[in-house]
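Here the complex is missing a single protein chain, while all its other protein chains stay put.
Chains here go by letter, A, B and C, matching the order in which they are written, and residues are numbered from 1 within each.
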Amino acid sequence: MGNIINASLAGVELKTPTILASGFLGVNSGILKRAAECGAGAVTTKSIGFEKRDGHNNPTVFELEAGTGLINAVGLPTPGFRNMEEEWLELKECKVPVIASIFGASVQEFVEVAEFVAGKKPAMIELNISCPNSKSHGQLFGTSKEASFEVTSAVKNVIGKIPLMPKLSPQALNIAEIGKACEEAGADALCAINTLGPGMVINIEARKPVLHYKTGGLSGPAIKPIAVRCVWQLFESVKIPILGLGGITNGRDAVEIIQAGASAVGVGTAIHYNGIEAFGKINSELEDWMQANGFSSIEKLRGIAHD
Amino acid sequence: MGNIINASLAGVELKTPTILASGFLGVNSGILKRAAECGAGAVTTKSIGFEKRDGHNNPTVFELEAGTGLINAVGLPTPGFRNMEEEWLELKECKVPVIASIFGASVQEFVEVAEFVAGKKPAMIELNISCPNSKSHGQLFGTSKEASFEVTSAVKNVIGKIPLMPKLSPQALNIAEIGKACEEAGADALCAINTLGPGMVINIEARKPVLHYKTGGLSGPAIKPIAVRCVWQLFESVKIPILGLGGITNGRDAVEIIQAGASAVGVGTAIHYNGIEAFGKINSELEDWMQANGFSSIEKLRGIAHD
Amino acid sequence: MIKAPEFAKISRIVPETPTVKTFYLEKELNGIPGQFVMLWLPGVDEKPFSVSQFGKQIAVSIQKKGKFTEKCFELKECDSIGVRGPFGKGFSIAGVKKAIVIGGGCGTAAVAGLPKMLKEQNIKFVSITGARTKEELFSQKNFQNFGELIECTDDGSFGKKGFVTEALKEMLAKEKFDCVMACGPEAMLLNVFKTCEANSTQCQLSLERFMKCGLGVCAQCVIDDQLVCKDGPVFNSEKMRKLSEFGKFARLKSGEKVELKEYYAWRQK
Partner (left out) sequence: MIKAPEFAKISRIVPETPTVKTFYLEKELNGIPGQFVMLWLPGVDEKPFSVSQFGKQIAVSIQKKGKFTEKCFELKECDSIGVRGPFGKGFSIAGVKKAIVIGGGCGTAAVAGLPKMLKEQNIKFVSITGARTKEELFSQKNFQNFGELIECTDDGSFGKKGFVTEALKEMLAKEKFDCVMACGPEAMLLNVFKTCEANSTQCQLSLERFMKCGLGVCAQCVIDDQLVCKDGPVFNSEKMRKLSEFGKFARLKSGEKVELKEYYAWRQK
């Protein structure tokens, strides 16, 4: 028996359309399972890299005074892909699909991590080609059509049937073209958006940037209009499904990004505002809105703002 | 007798460092003079274009529900540069420097407008190469090093001694390089940043984007971290002074962007929140902070977060 | 205050005259007579309209005169329309003890909320409304329910024959009033203003200009150094005296300043 908020992303069936965003909570299986219990339709691991990395010193994340969201430069800490056997084992018991997010400093690193991770049979692999908080990883790939194409097709080659989802940067000058390049390279879905910027906050009494890394990506309510625009433009340029995220905090936000073209909805910073219960809240508000407005499925709601 | 908040931008002396941002109020001389009386150290005209343009239909501007600022796609309305004789005459009486903002759809248009406008002897000419709300104008130039260089040097050639200030886009992948290119092309100052994005807001009951143009640039508190980062990066890459703007709403914001490297501070969306009195408020809060923290001039405060 | 346009259901549409309908919207909003909302038809445009009734529901009276208002007239009960606001400064009753309320043409809508407020505040007042002809008078109940109403028609088809300003002159000649509160075509307002000045009577006039933001940022609506959307739309005598452009110039969508005649010709298109 289906529920009206069942969703599906590149063949992965989701009980609810709200997916835990990478970098939030996804450090161990215990907390990922808790997110699933709280209503997440799928969960994404913290981005997994090639070698063990500590990331940046603190402050790495804090809330902006203006109430507009978070700024972060965590700096892609990771135990390294070989170093997570136990987590993989435990994740097998997770009741919702697990999306493995990966990053690398080169196409070769991406490929090696992807090949290994694919062996663990995640429901999907997310390619983080859009992190603004590390010099050699991330954003560099995701803002170039050629680089996005290259890394996507290289990874696609080694992961077999596991669906592949590149995660795009809002900093790209033409996200529609980047998305198209990924689609042509074999991507099965697109994820948009990663954090915005980077930005910087200076503490004027300290006379220093607050983040240890100085600059960091913005997330939360402030970036929602950018996320909605990116999803809108991608929807007009590609046929593969889109995971939309960026500032989604309540049911109305979810409806908005789905109307822009998202098949499922990522949730990150909302967890800061509403705890892990953010998933349940968004799901039930979304369901209520759909019922009140006569929508019987996410699919029918998807992209209707384009008509 | 100097005051501690006197400032100077490419040789233009300013009684206060707060400058009215282009597109806010700058439609006629009456309201520009009022901004000056309310404390603006200089005022910028609404960007002036080649031919008469109506801009987009409404809604063109509205406040974001999240309280993060404004979104706008006014679409560069302009009477056309030849059609403003009366305003120019009246602007001669303005008690503070008047910065003429100009835009064009081609280098040739920029040059023609600039040459004409230079004849009116504004204190400075601002090159709007960063508007996200028109297909053929603006952002296209400001996100390419080559195009920025070309338009800046072409305009510099025809405006004689009048200082030239390109206005940069936060969407540029490397704003430091764009700034450098403008400096090499002869720019006397840089203005950063124009609105962010574009973004989009969908009214989920209407099932349509709210802006008539669908997408629009973001301004206000949400974009301040991006503005601060851009000014920071420009300060490290160029020697010419920087007019910093984007979300500056109170004295502390002004201190922050000056510490990042700005010589003067643009004020736009703050007018929505605090009326034209925004200038006086920012000036007096800035002065109080400087006094309490032992700074005797804007110049001494400028860029200190880099030390 | 609604920041971003929200969709509101139209609960009732009341035809007032051949060209004016009053729309009741299901949106709770509080405000002061003279304040306005921006009404949005997706894909068409967004325009300012005075609110003639605030509260659990709001009422706006729309005159059919161009592309936007024609689309409004196609709306039916249960359809929805976008609303944001209220914006601007409304009429002020501070210090007012005895007032004249004047509405001309669709400007009647902007003052239609005044009688109730004045009555509630125990302020004495007389209302005057005017239109070209009998069928174009509207909103009578908003006035008659709370006080005396004098109606004028240009052609004499109902009430007093002639412009509202003649009725005004007669009243000011007979009696002393604190304040005249008026909205209507600019030519009428100019006349009201001159009459008040000649009689040393304060006035508050609700002006109209083409608007974009409605927020006081774009200056599309500027008259001299005043923003109609934020400093106004209601201006008092002191401010009116300083407005050199009042009754003479207005700005087209491009921002170009033109004579009122040209402005109206453009609006007509």
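We take it that a contact is a pair of C-beta atoms (placed from the backbone, for glycine too) under 8 Å apart; a residue touches a chain by one contact, two chains touch by 3 or more.
Predicted model, so just to flag it, every value in this text is computed and none were measured.
Participant: For the chain that's been dropped from view, list the shown partners it touches.
Facilitator: A
Participant: Looking at A:G26, A:P132 or A:G179, which residue reaches the missing chain?
Facilitator: Counting the whole complex, the residue in contact with the absent chain is A:G26.
Participant: Which listed residue (A:K121, A:K145, A:R252 or A:H272) would be found touching the missing chain in the intact complex?
Facilitator: The one listed residue touching the chain not shown is A:H272.
Participant: Determine which one of A:K46, A:K167, A:K180 or A:K281 touches the chain that has been left out.
Facilitator: Of the listed residues, the one touching the omitted chain is A:K46.
Participant: Which listed residue, A:L64, A:I178 or A:A264, touches the chain dropped from view?
Facilitator: A:L64
Participant: Please output the residues of chain A touching the missing chain, sorted low to high.
Facilitator: Considering the whole complex, chain A reaches the absent chain at 23-28, 30-31, 33-34, 46, 52-55, 57-65, 67, 70, 72, 74, 77-80, 83, 86-87, 201, 203, 205-206, 208, 210, 212, 268-269, 271-272, 275.
Keep this in mind: only the chains that are shown with their structure count from here on.
Participant: What kind of graph do the touching chains make: line, ring, star, complete, other?
Facilitator: Contact map by chain: line.
Participant: Distance from the CA centroid of chain A to that of chain C, rounded to the nearest Å?
Facilitator: 50
Participant: Compute the distance, rounded to whole Å, between the mean C-alpha positions of chain B and chain C.
Facilitator: Chain B and chain C have C-alpha centres separated by 36 Å.
Participant: Taking the mean of the C-alpha atoms as each chain's centre, how many Å separate chain A from chain B?
Facilitator: One centre to the other, that is 34 Å.
Participant: Quick check on chain C: which residues sit in contact with 2+ other chains?
Facilitator: none
Participant: When you check chain B against every other chain, which residues touch at least two of them?
Facilitator: In chain B, residues 64, 67, 201, 205, 208 touch at least two other chains, as defined above.
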